[in-house]
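All protein chains but one are shown in place.
For subunit A:
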Amino acid sequence: MITIGVLDLQGGVREHLHLLSQISNVRALSVKKKEDFNNLDGLILPGGESTTISKLLNIFELKDIIINLNKEEIPIWGTCAGMILLAKEIAGTSTSHLNLMDIKVKRNAYGNQLASFKSKKVIPKISKKELPLVFIRAPYITNKNKKVKTLLKLDGKIVAAEQDNLLATAFHPELTTDLRVHKYFVNKVKAD
């Protein structure tokens, strides 16, 4: 049995918990107090408003705890806003949030809501069959260094990537009923 926490400060928390609960041998927890982060085998940073979640991480003094989880090489997966939190650089600003992953991201990269969209693509490392992809005011990765492996490009832009224990997706697998990306993360946690 492995324990995966979903950061529960703001955003699409319940959706992640719901999908994780359908995978066997996984205990899914919402985590928001400092002590909730003890004994986690993996952590998901959900979608939401990255600015807001970052402020809340500061307000509740949780940033160092997550940074320490990364030092212990606990797998961390950021979806959409979560990917922005992981990034070391954010286009158009001099700030970053958790500063963990060697990627530069562009927020709302496809424009505002009028540019949210659905797509289907194969991510070879995750599944041989097409995965449904939901992009909601999504970011994408504009730059990365060699340590970061691209998992998927869409129209030339990197929208899924991996660096050691870190996984980032610009899209929201938790807004679909497809469990494959969550299972991929669970396997990453088990292999850890």
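Methods note: contacts are C-beta pairs under 8 Å (C-beta built on N, C-alpha and C of every residue); 3 or more make two chains touch, one makes a residue touch a chain; residues count from 1.
Definition applied: contacts and distances are computed from a predicted model.
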Undepicted complex member, UniProt protein name, chosen from "Cytochrome c biogenesis protein ResB", "Nitrite reductase large subunit", "Pyridoxal 5'-phosphate synthase subunit PdxS" or "NADH-quinone oxidoreductase": "Pyridoxal 5'-phosphate synthase subunit PdxS"
Contacting the left-out chain in the complete assembly, out of A:Val31, A:Met83, A:Leu131 or A:Leu175: A:Leu175
Selected from A:Gly11, A:Gly42, A:Pro75 or A:Pro173 as touching the chain missing from the view: A:Gly11
Contacts of subunit A with the absent chain, listed as residue ranges: 8-15, 32-33, 47-49, 51-52, 55-56, 59-60, 80-81, 107, 112-114, 116-118, 134, 136-137, 172, 175
